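Got a structure here, written out as structure tokens. Questions coming.
Note that this is a trimmed complex: some chains were dropped, and none of the rest were shifted.
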Amino acid sequence: MELGVVGLGRMGANIVRRLARNGHRCVVFDRNPEPGRVLAAEAGATTAADLAGVVAGLAAPRAVWVMLPAGAATEAAVQELAGLMEPGDVIIDGGNSFWKDDVRRGAELKARGLHYLDIGTSGGVWGLERGYCLMIGGDSEPVARLDPIFAALAPGLGDIPRTPNAGALDPRVEQGYIHAGPTGAGHFVKMIHNGIEYGMMQAIAEGFDILRNAATPALPPEHRLELDLPGIAEVWRRGSVITSWLLDLTSAALAEEADLGSYSGHVEDSGEGRWTVQAAVEEAVPAEVLTAALFARFRSRQDHTFAEKVLSAMRKGFGGHQEPGKK
Amino acid sequence: MELGVVGLGRMGANIVRRLARNGHRCVVFDRNPEPGRVLAAEAGATTAADLAGVVAGLAAPRAVWVMLPAGAATEAAVQELAGLMEPGDVIIDGGNSFWKDDVRRGAELKARGLHYLDIGTSGGVWGLERGYCLMIGGDSEPVARLDPIFAALAPGLGDIPRTPNAGALDPRVEQGYIHAGPTGAGHFVKMIHNGIEYGMMQAIAEGFDILRNAATPALPPEHRLELDLPGIAEVWRRGSVITSWLLDLTSAALAEEADLGSYSGHVEDSGEGRWTVQAAVEEAVPAEVLTAALFARFRSRQDHTFAEKVLSAMRKGFGGHQEPGKK
């Protein structure tokens, strides 16, 4: 099949590559001409000079995959494409947009006869080889039409043990892609994936923190333990209940550097973790763990919070406690 | 009445002073002779050279109030006093002991015919003037016997509005002291008091943190607010739902220094906060807020946790994210 791809950062470029390996042809555009040139050479991609060129380079009914930073960049590209495309064409937002933006955009495009698919794409730097887990929101017709694209991008069955009763599920899910529901559902499901990711990461991280501090001099000598963190991470990869890709990555990092001394401990967060908390609040779902995981990242980026100074001020007020001086 | 007082730090010394103002006589001892000398001059206290001197200076049935740091110091003093005193005498631990230590000590002393009272004492630097809120655990007889002491130390009715139906309660509670239950109950109740204190402090602190960061440049300009924190703290002291002594102290601190810039944000914790969490876990009571308040203090004392480095390492592993370098 043919696919337009707009935005050739690491994710966009690798999507083009994986599609090319599976015999699909891409018409590509990026503000920066360099990655397009590379993909033309490497993956037989057709480069376009602008969005109009992408649209002109595809036969109707067209499909264009936008892979740009969420927010203004995606919004602008979708709006411009909408002005260039024809009824029956499909615009895909494969980035990390906020799902309510999808709902709005989907309705706007539908009014103009265009299809809109929001696709949450997981796979990171490993997607080119492992395949991308795709979570798709939108109407069934364009999802079915573009099935060869999704099947090519997804990981496929692989050698992962099959789930009992999986035969009763939509067959696409075992291939690693899902039509999750109407417009917005794709990014909603991806958002929750990332929310769970934050929580699982924090669980692992806290566990290793307790392991490491088992040797703290604050403990009585008979209860201090010096533990082999890289070994523990590795041993848990086999036969334990917490085997997971995140644990694999933890083991790899600790095997390389047991004290992780090259990391500052400053941890970024992205929109999905925040929107997950927002969704929980809107649905009145208690989500302590997902929220605590987000807050731990917020905290990691500050020397001290103002809250902590307020605590010290109160302690001085009622107890005369003098905390260690200003830093 | 007569009372022995062992340990003349700020709390112990002020207890002697408040008792003297109410006509009670204290026989006092501290390893450091200086505070005893001051109290002899200032509050008519009789100084003793050691614990034996304290016991010798009192008529049976005696009562000695130990006001020393929890742990080894208190344990040693109680054990030595136990060897010096006679059946019917009372040993009071007025410090911040772990309540299970009281249970053990109470049983040991009972076997020797001695009484043991554990008294949680709240009041801090303000207790001399405001009075001390006393939470007493132990047998009824010695609690009744020492009632004049407790009544003198407690705040009394004051001008605090009476609670409807308070007439049905034990009359002592309106005076600011309570016989909370058997041995251990005094320090257990004090422990929970401090646990609640941590939670309330953290609630206030987080609120002011959000107020302060309402002006953060991370927000879109139309949603940034510069707020008058000292004014807000003060206005909430009148007619709001969160009026409290802790808010009074917050207002006083902010009125003195709006940005609390002289505080480092390093916040200590003491045993009671930790034991509260332990009690919640033992009782299977979900205590999210009290625990989160404790953990916030733990976090405040570190540059970065090891957990945060583990997070960064995983993020690099799956997404190639490079967090800001080592600090």
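The chains carry the letters A and B, assigned in the order they are written, with residues numbered from 1 in each.
The rule we apply is simple: a contact is a pair of C-beta atoms (placed from the backbone, for glycine too) under 8 Å apart; a residue touches a chain by one contact, two chains touch by 3 or more.
Computed from a prediction, not measured in an experiment: that's the story for all the values here.
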| item | value |
| --- | --- |
| Assembly size in copies, with 2 chains present | 4 |
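Going forward, only the chains that are shown with their structure count from here on.
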| item | value |
| --- | --- |
| Distance between chain centroids, defined by C-alpha means - chain A, chain B (Å) | 47 |
| Touch list for chain B against partner chain A, complex | 10, 124-126, 201-202, 204-206, 208-209, 212-213, 245-246, 249-250, 252-254, 260-268, 288, 292, 296-297, 299-300, 303-321, 323-327 |
